[in-house]
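One protein chain omitted, others in place.
Take a look at chain A:
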Amino acid sequence: MKVGLKQKLAVSIACLFAAGMAYADADLDKAMKDPSNWAAQAGDNQNHRYSTLKQINAGNVNKLQVAWTFSTGVLRGHEGSPLVIGDMMYIHSAFPNNVFAVDLNTQEIVWKHTPKQDDAVIAQMCCDTVNRGLAYGDGKVFLQRADSVLEALDAKTGKVVWSVVNGDPKLGAVNTNAPHVFGDKVITGISGGEWGVRGYITAYDIKTGKQVWRGYSTGPDDEMLMDPEKTMTWTDGKLAPVGKDSSLKTWQGDQWKIGGGTTWGWYSYDKDLNLLYYGSGNPSTWNPAQRPGDNKWSMSIWARDLDTGKVKWIYQMTPHDEWDYDGVNEMILADINVKGKPTKALVHFDRNGFGYTLDRTNGALLVAEKYDPAVNWATHVDMKTGRPEVVAKYSTQHNGPDVNSKGICPAALGSKDQQPAAFDPKTGLFYVPTNHVCMDYEPYEVDYTAGQPYVGATLAMYPAPNSHGGMGNFIAWDAGKGKIVWSKPEKFSVWSGALTTAGDVVFYGTLEGYLKAVSLKDGKELWKFKTPSGIIGNVFTYEHKGKQYVGVYSGIGGWAGIGMAAGLEKDSEGLGAVGGYRDLQKYTNLGGSLTVFAIP
């Protein structure tokens, strides 16, 4: 059927009206289009973490020098990155989540926001008091506080325009994720899988903070906003409707009510499809014997309609998790060749060690391959069923409670955790910060008490055996083929979000505190600089008065630091901090700060 220009126009206009509300935030759209800004945590809605700026490039990156620095005044782990909108930079800190608006012309603090939060929240946070940053839209800066309060601040004055309570921290429902602005909505998730929180994702109206919809990860269809007939999933080599009670059927009794599936990662949005993408985390508890069934829809990739929250398609990566392989890592939306065919792809590097490529329009599974050769808990993903083939030896379900299953790769913190990868449209490759860590895992019986930890396993983590001895790799990945293109070993886990640029350079930080620039082509190190503390933040770039800058938070902490601590520690050496963590302490110390670089 041929469609004339007029008809096309009419269709476009109709679409505009149909999706009218979703397109409302022209302010953010405009800001994101201008590469001199860093207007969203990933720089865009697709999680590319790519900038078209190229003043700093492979030829001159070795001349980078510090332009200015800023202390957040907070010691613990600093994830995420600042935002840049025009002349203003918005900087956030770990708990108590202070926000600073800094004038880029003078580096003066224009306003600061210092939320008063109950100290009791600190202990309710599973893996350090991190916060993954702010969002911008509609002239407001959005802060998702640890105590679950979502605040909209006037970008010019810092005054609270609206605030809303997103969860109950007394039950362990706290927040570490960055809120995301898509269209006229602020999207935010929830943490607390280790407290038996039932995960959900919520859309709030950008103008008023009024809740538009909330979709749970587990439970009855209506509460998940799932349509048994229309919500599709990959089954038996094709897409099929999920059917009635697709979650309830996979839990024993009421366990889904404390079943986890929290949503603390990065979200993405395809404007043309009007779909929101994100992942759900581990089922609670970590003792799999206590929760028979597939535990749907924990550990899943979700595609929801932005306006209604209705689930368009869903895919569970790790049915009946036995290793804490949260599925929350970012979904990168890229148009690439998959097995030679141009595809609207969704690319996801899961904690479970598989790199997944799906057709983001419908949820078809296209590629699922290991992105770390050390991965051993499953031999492969069956492309027909979409399920991993689990190796009995590494199955903590098979071995049972009170048995220490040894040598499982990856460790619970995954081949990659929340630290986001970057996409480069020129090479068509993905640049992925990874962990190269394995574990021993002993599950045990645990009782649920509201507001108390509900963990049920002890872990010991250590560098992947029979490898290079380090705990990380920085890799380039071909998501169309499911192949590692190059891999650069690192001493510690790479827990910093990568940044690709049109200058043919990819940047990332290390736990020792180095910001590194490497060649997109082969991973060759072009430049590095030692920042004040270990880096678990994400690299970002912006342009001000015609000059390109690159920046990153340093401030060691998060589960990376924790992982190191649990790392090399063997039972027999258990009397004091020896091994990995002490090793890391040789290189770095606590302290949140921002370092910004430029070519002089």
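In this text, a contact is a pair of C-beta atoms (placed from the backbone, for glycine too) under 8 Å apart; a residue touches a chain by one contact, two chains touch by 3 or more; residues count from 1.
Throughout what follows, contacts and distances are computed from a predicted model.
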Hidden subunit of the complex - UniProt protein name among "Methanol dehydrogenase", "Aspartate carbamoyltransferase", "Sugar ABC transporter permease" or "Putative arabinose-binding protein": "Methanol dehydrogenase"
Hidden-chain contact residue, picked from the options A:Pro373, A:Gly451, A:Gly470 or A:Pro489: A:Gly451
Options A:Ala123, A:Val165, A:Ala240 or A:Val391, residue touching the unrepresented chain: A:Ala123
Interface with the unshown chain - residue positions in chain A: 76, 118-120, 122-126, 128-129, 194, 404, 442, 444, 446-447, 449, 451-453, 455, 458-460, 557, 561-562, 565-566, 569, 571-578, 581
